[in-house]
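Selected chains only, in their assembly positions.
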Amino acid sequence: MTDGQDTWLPSLVTPTPQAGFELAIKLARMGVKYTQPSDAVRKELRPAYDRDAEALIASSHVIPVHFQTIAAANSWWRG
Amino acid sequence: MTDGQDTWLPSLVTPTPQAGFELAIKLARMGVKYTQPSDAVRKELRPAYDRDAEALIASSHVIPVHFQTIAAANSWWRG
């Protein structure tokens, strides 16, 4: 809870693995947003970002680590 | 379970390590799909993607992290 900022991550607990995967994608995007807070620069980067297979793969690479963290937080939804 | 979307990941539990490995590949592909939802752009990228040894290796790099998560979820199929 940072002063003057929205709460966007209240919990790592999700009802299903799929919801956990989607949370991992959200964390990946928030990491980019915090690293480059300017919307204008991010939009300018978007074309290269969208078209470059290497960047696409690199970007999707961040997701597995976040998903691993979220899966552990949920005891792997073993229940 | 996102509204209006199919359930594609109901569980991380798989009967065998090999089925777990194949689930890891599915997660790797879904990460790319969520990152670049346009089928048209993904198809355009496909030639570079298919032929570039670097991209190939980078892509296969995502698999081990997902497989690690799935293996933990299954207690490494020790039973």
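Residue numbering begins at 1 within each chain, and the chains themselves are lettered A and B in the order written.
The criterion applied here is as follows: contacts are C-beta pairs under 8 Å (C-beta built on N, C-alpha and C of every residue); 3 or more make two chains touch, one makes a residue touch a chain.
Keep in mind that this is a model prediction, so the values were computed, not measured.
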Given 2 visible subunits, total identical subunits the whole complex contains: 6
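In the analysis below, only the chains that are shown with their structure count from here on.
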Centre distance in Å when chain A and chain B are each reduced to the mean of their C-alpha atoms: 16
Residue numbers on chain B that touch chain A, as the complex places them: 1-2, 7-13, 27-28, 30-32, 34-36, 38, 41, 44-45, 48-49, 52, 54-55, 58-59, 61-62, 65-66, 68-69, 72-73
Contacting residues of chain A [partner chain B, same complex]: 15-19, 21-22, 25, 28, 50-54, 56-61, 63-65, 67-68, 71-72, 76-78
